[in-house]
Each structure stands twice: as C-alpha cells, then as structure tokens.
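Note that this complex is displayed minus one protein chain, with the remaining chains in position.
Every chain is named by a letter (A and B) in the order it is written, and numbering of its residues begins at 1.
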Amino acid sequence: MSDTDIDPPEEAVQANVPEDADVDYEEAETQDSAAEEAAKHVPEAIPLQVENLTKRFGGLTAVDGASFEVEQGSLTGLIGPNGAGKSTTFNCVTGVLEPTAGTVRFNGENITGLAPHQIADRGLARTFQIARELGEMTVLENLMLAPMHQRGESLWRSVLPFTRGSVVEEEEEVLEDVWETLDFFDIDHLADEYAGNLSGGQRKLLELARVLLTDPDVLLLDEPFAGVNPSLEERLLEHLHELREQGYTFLIVEHDMDLIMDNCERVIVMHQGSVLTEGTPEDVKADERVLEAYLGGEVET
Amino acid sequence: MSVSDRVPDRVSAVGSSDPAKIIGLLAVIYAVYLVLGSVAGIDPVSNMTSLTRWIGLFAIAALALNLHWGYTGLFNIGVIGFMGIGVYVAAIVSKDPVAAGGGGAVGGATGGLGLPLPIGMLAGAVAAALFGLLVALPALRLRADYLAIVTVAVSEIFRLSVRNGNIASFDVGGLSVGFGGGDGLQLDWGSEVELLFDALLLGGVYDSLTVAAEQVTGSPVTADRIGYALILLAFMIGYYALLQRMGNSPFGRVLKAIREDEEATNSLGKDTDRFKIVVFMIGCGLMGLLGVLWFMNAGGGGGSINSTQFRPDTTFYIWVALIIGGAGSNTGSVMGGALFAAVLYRGPRFLQSVIDKLTETDLGRFARQTGFGEAMAPIAGSFDVIPLLLYTVTKLQSLQLLIMGLVIIYLMHNRPQGLLGHRKEQAAAISLSRPDRRSDGDRAVAADGGVEDE
Partner (left out) sequence: MGVADGYRTRAEGLVENPFNGLLVFIGLYLVADLILKLSGVDVVVNIPGLGATKVMGGVEPLDSFLSKVINGILRGLIIGLAGIGLSMTYSILGFANFAHGDFITVGAFIGAMTSYIVAGVVGAATYDIGTLALMKVEASQLGLAITGGSLAFAAIVLGLLVAGVGTIGVVLLVDRLAFEPIRDRSSVSLLITSIGVALVIRYLVNFIWGIEKFSTNAGSNSVWNVAVLGSNPEDRALAEGPPTWEFVITELSGSISANAHDLALLVIAVSLMLGVHVLLQTSKLGKAMRAMADNKDLARVTGIPTERVIRFTWVLGGSLTGVAGYTWVLWRGTFGWFDGWLFLLLVFAAVILGGIGSIYGAMAGGLIIGLARDLSTVFIPSGLAKASAFALMIVVLVVKPSGLFAGRTTA
C-alpha cells in the first residue's frame, strides 16, 4: 500500500464495500470515508485476482478462461453445478494443479504455478473438500504444526544444544496460541485426542483452526459445510462471520446455493468451466441463467 | 466419541518412563540368556558380549530406519546398500596405505589412505548421506512403492558394482585403494576398540581392560569384545538421544505430518521436498555409520567385508525389528531391535547350542551329513519323524528368514501398529498441556494470534 498503510484487520473490512453493492453491511456503519476512499483505488483492496484461468486434462477442459476477483475482507461464495470446475479452479489457485493458461495474482504478485507451500507462505491458505486431518497426530500436534516459519523447523536449531533453548521458548509461545484457538473453536476438550478419532464435523473445525494458525490473509474453503450436521453448520457460520469481522477474507466453494446466498455478500457462479455471472446475492438470484445452469440446461453466455 | 481400531484413543502419559521400559526389557532378555547359558555351560562373557553386539546393532538400525519410515513415511528397503557405502568408504579412508604398483600382499594389494578410524567413520557416514542425496533428488517425489523399488534396486546396484573386479583396486595419489571385488576387503586397521578408546583419550582405560581381561580369562581378545559391546551401547544411546531430540521438535512434527498427508502439509506452507531430502540424507548417514559399526570387529577379531554380505536379507531383518517395535516410536525401535536380536536373530542359534550342550549331540555334524531327502526317508518307511525334527532343528539358522517372513505376515495381519503396541510420541519440544492462562473467557484473543501482521 503506497499512500495509506492500512492493516488488514479493522480498517480493511470497511474498505470493501463494492461500489455496486446495495446491501447493508453491519461493518459498513463504522466506516470512515478516508479509508474507504483509499481502498477503492489501491490494488491491495483486491487481494486475489484470477484472470483467464484455464485448465485442461488431456482433451477435457475443466476450467475454461475463468476470471474473477475476491475483495479484501469479503465473504465471497463460489457456486455452480457439479462439474462446473469449482474444485479445479481452487486447486489451480492454490498451486495443487498447474493451470494450462491464465494468471493468478495475490496481493499484486503473480503466483501462477508456484508450489502450494509457496502460495500458503504468501498468506493464501486453503482447506480441503474432505478434511485432511493428520490422523495419527493429536489435535494439539495438528495445530502446533501450523504456524509458519517456526525456528525449530530447522533440524540444526532443534538438535544443537545452544539453539535448542530458543526453540523451546518459541514452542511455548506457539502452544499458547494453539490453546487460545482451541478455546475459540470450543474443541479444547479434544486436545489430546488423535485427529483420526474425530467426527466429520470436528475434523472440519480442526482444519479451519489449523489453517487460521498459519496466519493467512485470505482463506479458500472447499465445501466447509459438506457432511456437517445443522447445529455444527450454525457454529461454523458464526465462526466465519466472527473471523470476517476481524479482517479475514474468505472465498468459499459451496454446493448449497441457499447457504451462500444467505451468508456471502458477493457470489461468483461458475458453469462449464467459466464464470457465468458475479455479483451480490440479489443480482445472482435475479439472473435467469443461474437457475438454468443449475437445472442443467445449456446456457448462453 | 468413536474410536477406530487403527488409532488409539488417547495419548498415554509416555515420556520419562521410556528409558525405564527399555532397561526393563533388556534386563529380562539378559537374565534369560544368562540363566539358559549357564545351564548349558556357555561362557558368560562371550554369551553376553555377542548378545549385546546384536542388540546394539539392531537397535541402532531400527532407530535409523524409523527416522525414514516411522517418522517420515519414506519407504526405504535399500538399507544395506547405505550401510555398505559407509563401511566401504571407511575402509578406503582408514585402511593402512599400500603403495601403488608394489603390493603383492595376499588377498589383494588394496590398502587405504591410512587416516584415523574416527575420520573413516565420519567419511563413511558423509558418503552414505551424499549417496542418499543422489537417490533422493529424483526419487523422493515418487510414490511410496516406487521409492521402495528404487531403493532396493540401488542397494543391489551397489552390491553388484563392488563385486565387479573393475573397481577392485585403483590408484589414488600413489596409493593402491579399492573395493576388493569378489575377494572383499580386510578391515585390518587394528583393534577398533583400541582406536576408538584412544580417540576419546581413554587409552588408559583400554589398557587396564586388556590387562584385567587377560588375568581373568587368559585372553586379551575378551577386552576387545567387551569394549566393542560398550561402544555399541554408547552409539545406541547416542542415536536414541539424537533421534528423540529430532523427533520431539517442530522439525519432527513436520516429518510426522508428511507421513500422514504430504499434500496437506505442503498446503500449510511447509516445503515438504526440502524436509524429505534432509531427513533422507540424515537417515542414510546414520545407516552409513551403522555399516562401519556392523562389520568391524566381527566376533572380536578384525572384520572383513565381502559383497555377499550386502544382499537385501539384512534390510529385511531391520524391517522386521522396526515393525515389531512399532514404527513411529524411537523407544519402540530400540525395544523392537532388542527383541528381534534376542529372539529371532540370536535365538535359534543360541537355542541350538543350548540343545547341543544338553543333549550332548552334535547337531552341526548331523546337519552336515543329512539332507532333506535323508530326513524325509524314515517317514515314508517307518513313520519315524525324529530325523526330520532333528533336520529342522539343524536348519533353524537358515529357517530364520522363513520364520521372519511368517512374523511379517502375522504382524501385518494382526498388529500393524507393532508387537509392543501403539507407541507414538508427541512431537513437540515441550509438554503440550495447557499453559497457565492470564484470564478466562477471553475468546476473541484467539483470533488475534492469527491476524497479527508484522
């Protein structure tokens, strides 16, 4: 950020009201116009930009020139019928797959084709459609793993006597963060449990907790509500809104259209590998093509 | 909550009691061997030193393999190849020099560079680690089963290459060195025990040990045996301490995470390739050092190496030891190594000599005179199964691997987590219990941990 050095948590949230948004955001009431002004013209207000993303597997084109943006502090939904290319898009953005063509920009930097760990390192973190808990590690170990750049991740620092002390010190700090996160998600009673023993919903919570501990700016959640019972779904949603208020940005792939419409302020609809439409839930609902796409018809784009 | 059968319910309070468990198991093993040995009138010193030798070697081996497989999930079945690199390089570095061209010594004119043994051991470990790097760079991206095939192929390539006469000897700076080809190499650098004690400035201890041994048993060789056993125990403790420290750290935590799910770990920002390369090299280095320890001082005298000793059998021994102990735990590795050495590896031989002494038969002679056909013939004629039983007893040694095969199948079917149960250790440098907290109910703080920007 060149002129105004805005820290993501508080101010950035207000910076995100889309120009065409006609919905009332609760966060928007505290906005101060200067910050808003700045954010509108500064590229960092749009941390994630995907341009013309294409992914082919042999003869099959899974993603076909998809372009979209995710705004700072938003809760953006990515929906579309089965086979629309949502998951492939996700995997291309997070580096699991290498796109055939197109550009992914994160905070202004071209991150296309970087390895997943390099992308995570830059603050773009993800969860998986099927929770990838580390089964034979305890919940605590799962979470202790997450913080980036731990001193003790260097073999020598962990082993050599005169550096071990600083590793232990940092472990204590990490442990404190981890317990706080456990409390936040109300899973502190599971701390010593092996992750493989958790229920499906608990795994989703664990995964969200773990990815938060990597200190990301933007989180990509791949179907966070799939296989989650209604009461836990409620809790997960609460957590998401709470975190969003703290300044996190979310892009959520979801199957359940209603869930996205009720909770996201921006919605991207994918169909047959490209972006069909993009806008507020109201805009999207009003778009007849979206319904058609879901009903399985051919859609004129 | 649901408890699947693969995953244990909770982490038991392990930690400080682990060394105690190891010592307890060792005490039981030694007691059994001492009692049986004294009943059969076997010399207690050689009984104990040879038991210690194999316990030490297999414990060290299982520890090194546990770093690869138990911690990181790297499927290395070429262990013997890395051990071979270690000991061959140590031999070349530390054997006495022989001038090029001159030679004429019996058993090949190959010598070494004549450097001190500790340097040779270090060189062996470093060479094995570098060789590991060579294998790791292309191979670590492969699936587990492909990595297995590559590692075993590499160890066979190593064996076939050292067997080949072309590198049996060559000249380096006026010295004749080499791999010995089919003849192998004599590890004739003198008493390893003396050299290593001297290196630690314990030469005096070694001298008095020799004097004492000569007085008690009438043979100075006993001192070497005892010294060798002590050295192996020291290395075992060293390996254990090092690997415990490595495992109980953020570094070890990433390794475990890679074992569980490499892709997920990568998505959490860990450069998994780098971790795998580092850990593969370290493990190979530890195996290289093990190779020197394994082949030196064979049976108290000077050791020798030959390509036939580097067949994959030893790799499978080590795997059985690790599986018995339960992959993933250093304590389990030591216990598995000890149990394997005492029961499966030394057991049949020991039992055979006990039976020999007790029944005053010479099974060895019986074995030399009898074949499977002769053993089976009486069954066909008069249903006399004694010859077959005797034959089986005499073949116990060669049946070891058959028994080990059965043990592998049994363990994989019934106790994939190891005979000694699930013994995963928490990977952290500190105890993970809840730290003392300033105040309660301050939930929102949690998220701050994640958002703070520099």
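Here, a contact is a pair of C-beta atoms (placed from the backbone, for glycine too) under 8 Å apart; a residue touches a chain by one contact, two chains touch by 3 or more.
Quick caveat: nothing in here was measured; it's all calculated off a predicted structure.
**Q** Which of these, B:Val172, B:Leu389 or B:Leu406, touches the one chain of the complex that we don't see?
**A** Checking each option in B:Val172, B:Leu389 or B:Leu406, the one touching the absent chain turns out to be B:Leu406.
**Q** Write down which of B:Ser17, B:Asn164 or B:Thr359 is the residue touching the left-out chain.
**A** The single option touching the absent chain is B:Asn164.
**Q** In the full complex, which residues of chain B touch the absent chain?
**A** 75, 77, 137-139, 142-146, 148-150, 152-154, 156-157, 160-161, 163-166, 312, 316, 319, 323, 367-373, 376-377, 380, 395, 398-399, 401-402, 404-409, 412-413, 416
Please note the rule applied: only the chains that are shown with their structure count from here on.
**Q** Centroid of chain A to centroid of chain B, CA atoms only: how many Å?
**A** 46
**Q** Hey, which residues of chain B end up touching chain A in the complex?
**A** Contacts found on chain B: 1-4, 6-11, 242, 245-246, 249-254, 256-257, 259-261, 263-272, 278-279, 282, 328, 424, 426-430, 432, 434-435, 437, 443-453.
**Q** Taking the touch rule as given, give the residues of chain A at its contact with chain B in the complex, in rising order.
**A** Touch residues, chain A against chain B: 7-9, 94, 96, 115-117, 120-121, 125-126, 128, 132, 134-138, 140-141, 144-146, 148, 150-155, 158-159, 164, 167-168, 171-172, 175-177, 179-181, 183-185, 188, 191-194, 196-199, 210-216, 242-243, 246-248.
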